[in-house]
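The complex is shown incomplete by one protein chain, all other protein chains being positioned as in the whole.
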Amino acid sequence: MTMHSHSPVSGSSSIKNGWRQRGFNLLYHHNTPTARTIDLSLVCLIIISVVVVILDSVQSIHRTWAVSFRLIEWGITIAFTIEYLMRLAVAPKPWRYAFSFWGIIDIAAVLPTYLSLFIPGAQSLLVVRALRVPRVLRILKMTRYVDESGVLLQALMRSRRKIALFLFMVLTFAIVAGTLLYVVEGPKYGFINIPTSMYWAVATMATVGFGDIVPHTMLGRLVTSALILIGYSIIAIPTGVYTAELTRGMHQTDTKHSVPDSRICQSCGHIGHPLDARYCSQCGHKLGETGN
Amino acid sequence: MTMHSHSPVSGSSSIKNGWRQRGFNLLYHHNTPTARTIDLSLVCLIIISVVVVILDSVQSIHRTWAVSFRLIEWGITIAFTIEYLMRLAVAPKPWRYAFSFWGIIDIAAVLPTYLSLFIPGAQSLLVVRALRVPRVLRILKMTRYVDESGVLLQALMRSRRKIALFLFMVLTFAIVAGTLLYVVEGPKYGFINIPTSMYWAVATMATVGFGDIVPHTMLGRLVTSALILIGYSIIAIPTGVYTAELTRGMHQTDTKHSVPDSRICQSCGHIGHPLDARYCSQCGHKLGETGN
Amino acid sequence: MTMHSHSPVSGSSSIKNGWRQRGFNLLYHHNTPTARTIDLSLVCLIIISVVVVILDSVQSIHRTWAVSFRLIEWGITIAFTIEYLMRLAVAPKPWRYAFSFWGIIDIAAVLPTYLSLFIPGAQSLLVVRALRVPRVLRILKMTRYVDESGVLLQALMRSRRKIALFLFMVLTFAIVAGTLLYVVEGPKYGFINIPTSMYWAVATMATVGFGDIVPHTMLGRLVTSALILIGYSIIAIPTGVYTAELTRGMHQTDTKHSVPDSRICQSCGHIGHPLDARYCSQCGHKLGETGN
Partner (left out) sequence: MTMHSHSPVSGSSSIKNGWRQRGFNLLYHHNTPTARTIDLSLVCLIIISVVVVILDSVQSIHRTWAVSFRLIEWGITIAFTIEYLMRLAVAPKPWRYAFSFWGIIDIAAVLPTYLSLFIPGAQSLLVVRALRVPRVLRILKMTRYVDESGVLLQALMRSRRKIALFLFMVLTFAIVAGTLLYVVEGPKYGFINIPTSMYWAVATMATVGFGDIVPHTMLGRLVTSALILIGYSIIAIPTGVYTAELTRGMHQTDTKHSVPDSRICQSCGHIGHPLDARYCSQCGHKLGETGN
């Protein structure tokens, strides 16, 4: 039901009980108290690491704390490297893990520190660690959040084609509108080339409107107004698509819960009886027990 | 049904008829004409107080009216302090009131004036009194507004987990996008550190786009366009979630209202039978004709 | 079904056939070809008048065309004044017309020209004539647009209490957030007083973000980000409310059209037969004709 439910490396039944099996259970399953403690520690390390990177970028904080931050960063990087190597060691199919979605994020979470030895400033990219948070959020598995995110993601997955079409539409509009403004306004008012005009058109259609580039001629303003109104109307598309899919998703969940298979009357075949019904609404025959 | 329906201090049946009981009825219930007059006076005082604070901040008005405003402020503060002490006195469980949601707002509504004796300017915080308005809006209980806000708030409550997930998603995006822009654009164009970049990323994804910080390089503009399009697509999530919950909420209200009276089983009294039901779903008794 | 369907002055059966009756039919009803010609001429005059006011405000056009524009303006004003006096003369209850919604717009559409004799520049207000357009759009009564706007307006009317609550919520937020920024940022960065801060807060929550006033301190930017995210979440409320009401409205229209009263089976009482059904789906009895 969620994107985490199928681990890319599980399902292999060929592993014997040994240290690899125990390590696999600790790092990939989340059922034992020890595994949960590990997960929780990882979440803490990730959050500390991201906060350190963010604070380190502030000049005034950096001046005082640079050394401590550097130490924390290296400590966490080494911990994550060990974790990564262990995951690789205990996975039944190491290559499959290494090239899985989470495997790539795991390696991306340690590389910037090593890169920063050669390229100064690369450690800013450590914030990619923030992407590791959802992974270990699986410790919240017993909470309701996983279900909720399941509903949200399913609706998103079902909408993906329509959203893709929408983005394609926006892009086409941005190309045409950007060029129009480039021709009408010209480089004098900031529309220096078509890519810049397209950036402006995207920002305008999405109603961001930074104001760094604005039309100055009458004709340019007329075209802009038209573009805004079109954008204002098609902003409805992703919202409409997503709402419709979500309503459908929620309705199906409702229906699934309220009409089990046994709710068919054995006497007349009428279906759709409410969960608490005990007699058929069409023929008065006694219904079977719910869930049988 | 509404957030006001369960007073945090009611439900105690141990209070004898005495001055505390009468005071409790006046201040916590809203059924008698006297209680309504008190509520109405409080609403007027709150509105006057908020307007005075707002006007007092305008330099030109402040110069002429400072003294009158100061007098009004102290008068209302004393009135509210008396009200607060009385609420505390007549509540069956004073501590429970003091630490309840409304109790904290009530004390926050008087503290700034006293604080302003020591910290000049603290009285601006008196606008927190605006938060007291919904409290005394209970005088509108007989109107339809309480029901309406009940529907809105229930849908909001049911959406809270999904909205929380959405905010978490936005935050993760803001961290990653903010850092990316910080690395790509650098301090030269206003992206002076990651927190500032994150503030910019939030404002951009939410389509606010102040324009105080804008990308200037080609790559920065490309990343910004992508960020805008992603933000433009996920703006659909809170709207979709809320609409779906609200549709469900309204549908349930409709269903409850639309079941005709005759759909009550004459044998066991069960109600809510679908329009086409011919037998009671609880006891199997034949139902009367629809509309009879 | 629409806001035009009940004329505020019609419904009086006491008018004899005479010039007033004929004038009433011409100006208030829209069934005869002559009445339609009058309506169409009025629409043209309104559009010409609005375009003239808009063009007259452009300095370069004003210099050349000022006299012609002035003549057109006076001509149309006199025509509208005559129309207004005639409407007053033929209405069975003149006062009721004069103080009706459309009566006030009709007088507001001529007053600015007369005012401009005393107050230069008042004729800009003539654009209020644009509000007259929907009135005479009743000539489009036979088209589908009136039905459509009926659905839109009904949903708006049913949402009005929820929208009012939403605006009240936004206002409360704007007061609190505006004051917070006024306290945090201070007049140095443009937050010169609480009303200005409130204007900024409204523009920020609504994701307009002009950029004329922006936070500069770390704390101010943090509060702004929080305000944006809250605004981003509650933007869902009006959309959600309106969508839910509109879905309900459309569903009822669908239902109303597809389940006439006669669609109840005379034999077994089953209802909800589709429009094209000829036999009851429950007992096989022949159904009555649709619309009988």
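By letter and in written order, the chains are A, B and C; residue numbering begins at 1 in each of them.
The definition used in the following text is that contacts are C-beta pairs under 8 Å (C-beta built on N, C-alpha and C of every residue); 3 or more make two chains touch, one makes a residue touch a chain.
Please read these numbers as outputs of a predicted model, since none were measured by experiment.
Residue-wise, the contact with the chain that is not shown comes from A:239, picked out of A:57, A:154 or A:239. Seen from subunit C, the chain kept out of the figure touches residues 50, 53-54, 57-59, 121, 124-125, 127-128, 130-131, 133-134, 144-145, 148-149, 151-152, 155, 163, 166-167, 170, 195-196, 198-199, 202-203, 206-212, 235, 238-239, 241-243, 245-247, 250, 254, 273-274, 276-286. Counting over the whole complex, subunit B has residues 207, 209-211, 239, 243, 276 touching the chain that is not drawn.
Within the entire complex, the positions of subunit A that touch the omitted partner chain are 161-162, 164-166, 172, 175-176, 179, 182-183, 192-195, 198, 204, 207-211, 214, 218, 221-222, 224-225, 228-229, 231-233, 235-237, 239-241, 243-245, 247-248, 269-272, 282.
By definition in this document, only the chains that are shown with their structure count from here on.
Centre-to-centre spacing of subunit B and subunit C amounts to 29 Å, using the average Cα coordinate of each chain. For subunit A, residues touching at least two other chains, in rising order: 207, 209-211, 239, 243, 282.
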